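The complex appears here minus one protein chain, its other protein chains still in place.
Our next item is chain A:
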Amino acid sequence: MTTPVLQARGLTKRYGHVVALDGADFDLLPGEVLAVIGDNGAGKTSLIKALTGALQPDAGEIRLDGEPVRLRDPLDARRHGIETVYQDLAIAASLDIATNMFLGRELRKPGVLGKVFRMLDKKRMRQESARHMAELKIGLRSLSQPVESLSGGQRQGVAVARAVAWATRVVVMDEPTAALGVKESGQVLDLIRQVRDRGTPVVLISHNMPHVFEIADRVHVQRLGRRVAEISPRDHSMAEVVAIMTGALQVSEGRSVVVDQSAADAIGWS
């Protein structure tokens, strides 16, 4: 059995009486696209936040390549090679593409200019950005244009390119297609495929079942604060997965079992 790149066991997080994570497990294998799905309030966001350092679990363990780690904050997670593309919070709108690519990790000019005068090496940042964008085949007219002048898909492209450029282990994407049109969603899905093909595993949080089925190698179903199933989209239908998500079905030994007949009826499962 291969060692998961990113793994969690028994993650628990409570907010007062509300249990956001109730002993959740998580496994991301090398080179895969893992979709994380679940109803609203299933604890998807809390799980992802715990895995990217944005939230501190009350209990449980996170392992990177088999080694236990503590991720104190998002910066810490990034230092460990985990890059996150946040849904609406990916980029600074009035700054240009190259600046966004290097935000928080700016390159300074060599020598006195950089050391004493702290001068940025804008040219090198533009060149490196261009290289990263080209690798992902993201075509843009100019890297000096502010991000707000781009389309939604192009913006998401910049955010993805930045995550990929810095991620040494994992790229996490939170609803990357939620705000996009059909064509732009397709572009982002292509990007995700390219990232995976370059060898970086991707965690994809999504509500969009067709997108999940189009791109995911495996699906992690989150329900009531824990992982209730880990399935391959090739073995299950979309309706089945939705049924698992809502609790009408459970998976045991690779087969779906109806556990809640009224819930199954409600979604038309028979």
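In this text, contacts are C-beta pairs under 8 Å (C-beta built on N, C-alpha and C of every residue); 3 or more make two chains touch, one makes a residue touch a chain; residues count from 1.
Throughout what follows, contacts and distances are computed from a predicted model.
Of "ABC transporter permease", "Acetophenone carboxylase delta subunit", "Cation:proton antiporter" or "Cytochrome d ubiquinol oxidase subunit II", only "ABC transporter permease" is the UniProt protein name of the chain excluded from the display.
Among A:Gly16, A:Gly66 or A:Gly104, the one in contact with the hidden chain is A:Gly104. Screening A:Gln56, A:Gln127 or A:Ser151 for touch with the missing chain picks out A:Gln127.
For the chain missing from the display, the contacting residue among A:Ala59, A:Ala93 or A:Met238 is A:Ala93, taking the whole complex into account.
Where chain A meets the chain that is not shown, the touching residues are 54, 74-75, 78, 84, 86, 89-95, 99, 103-106, 108, 117-120, 122-123, 126-127, 129-130, 133-134, 138-144, 148-149.
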